[in-house]
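All protein chains of the complex are present and in place, except for one that has been dropped.
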Amino acid sequence: MLLLAGQALAYPFMIGHGYTACAQCHVDPSGGSALTEYGRGQAEIFMRSVYRERDAEYEPGPVKDFALGVSLPEWLQLQGDVRGLFIPQPDNMRFILMQADMRGHVGLGAFRAYGSLGYASEGAYGARVTANDSGGNVISREWWLGAQLGKRALIRGGRMPLPFGIRSEEHLLYARSATRTDTNDDQQVGLDFNYGSRKWRAELMGIAGNFSVSPDEFRERGYSGFAAYALDKQLEVGVSSLVAHAQSDVETLDERLRQAHGLFGRYAPWEPVRFLAEANALVDSAGGPATVGSVGYVQLDVEPVQGLHFKGTGEWCDTDHGDDLGAVMRGSATALWFFAPHADLRLDALYGTLFCTPGSEPFPMGMAQVHVFL
Amino acid sequence: MRTLILALLLAPPALAALKVDGKPKVAFFAVGNPGFLDIEGESADLACADDGTTLTCDHALDTLDTGIGLRDEHMKTKFLQTEKHPKASIALAKASIPWPAEVGKEARGSVAATFTAHGVSQPATVNYVVKKSKTGWRVTAKFDFDISKHGIEVPSYLGVTVESTMRAEVSFDLVDAP
Partner (left out) sequence: MLILSLAWASPSFPAVVAEELAMPCTPSCILCHETAAGGTGTASQDFAGACMSAGMMVADDASMAESLATLEAEGTDTDGDGTPDIEELRGGQNPNPGGEDFCAVPQPQYGCFQGSAIVLGVVAGAMLRRRGTLRR
């Protein structure tokens, strides 16, 4: 019962431009949050399509700023995001308002505060502030207070995405849903330590639970973390680990200890060509003996002209290698076009199952998304 | 962005004149904060000359490439001011390096040098490895420098400020000049 309702964005394909880390462009050092001033500048310089030649001294100008021209003080970052999803159905075109979030970050000296507040017409269960089962809800995906420890470390407390694997804008990946590490509504409350240097980036979070879920027996406790090393400006490899326990799991309603441990990598052999890959072992004890499964994907992202991406993704997920159901597989083709300042359009064609549900029959899916941010 | 460069060393036992052979590799590294922005500039330009006692290597700063055109433009026009200060150079005493004479043997250590950038000279400590090859010497070296001591403005762009201490690294082959 998860589903569809926007997400914070992170674009790991930026490794093609030599950016292995995320902290320059996002207020969350692991990415997927509001953009910094530098990130807004890079979005204009590198990410969107340009329709006439730029000279060498091109500067992004005020169009990069909040609301396309509001210059904010250095200590304040604001960002509004709206994302709509169109799904063709036999008799109609279904529309889902995936995201309508306002995000704000304040940095005063070593102290930082960040939060988001938005509205979801459906879904986003795990991020709900209000409890309207039959309609829209106010949601808050993230909120935290933090303190810089020198230049390289940040300690935070609050609600954050779980640090695990490759954080990306790929909302539907099995690797995210099966490990519950999506940036849509899988955030949890906890204490988090983040470290970054020229070659290393790492994050470890102690999980205290998702306080949008009640009663307390449904909240998970454990840890999640990753460490990644940049072998080169275009090559990064990393490891992830997650262990979480709940007295009563929100899906199985049984006591559950779930673990995920894996590897990931990003490689750009040539600036417009990027490979992303992730493979994780899933160890699950839910009301019985532990099962061992796996989940992962390989993705090729090609950007033939600036701003226009074509992606091919192959995924697998098997929750239990010991059963007869086998793995579910999914293949997808994506076109992603950053067609204007602060705006992008995405088309997906997929064949497979929507979630990691071995035994389910594959089927074709298609969808279109429009995203605008201020 | 910013900066500069390097180069290096040597002096054979006979103190013959030396020159760079093949394609040298010159690189500098800088870090921007917040966010640990990793900046690397690369070039294949390096020319070395010696007068019998001092080995001086020059690098043409205009050849530096950070991979981002706009960044290169900022670096060269606003910070390095390459029209006015086109070269960075490093000079050291040839005799301060123990040149290995046997092929395959190497010497490593650190040596005092003078690094000049933006028209300002400052002392620098160069860490080197010199390995004797069939035709000459393979040299790799690196040193740190502070651009603020060279009168170069510390770059700051869109909220990211570059650390003033940077690192230069170079690798190249030296042979006897004809």
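We call the chains A and B, going by the order they appear; numbering starts again at 1 in every chain.
One rule holds in what follows: contacts are C-beta pairs under 8 Å (C-beta built on N, C-alpha and C of every residue); 3 or more make two chains touch, one makes a residue touch a chain.
Please read all numbers here as calculations on a predicted model, not as lab measurements.
The chain not displayed here makes contact, within the full complex, with A. From the options A:Glu57, A:Glu217 or A:Asp323, the residue with contact to the unseen chain in the full assembly is A:Glu217.
Although one chain is not shown, part of chain A still touches it, namely residues 1-4, 86-90, 93-94, 122-123, 125-126, 128-134, 137, 140, 211-218, 248, 250-253, 347, 349, 353-355, 357, 359-368.
Assume only the chains that are shown with their structure count from here on.
Between the CA-based centres of chain A and chain B the separation comes to 41 Å, rounded to the whole angstrom.
Those residues of chain A that touch chain B in the complex are listed here as 17-18, 20-21, 23-25, 29, 36-38, 40-41, 45, 56-59, 74, 148, 151-152, 196-198, 201, 230, 233.
Chain contact summary for the complex, chain B toward chain A: residues 29, 31-38, 40, 67-70, 72-73, 157-160.
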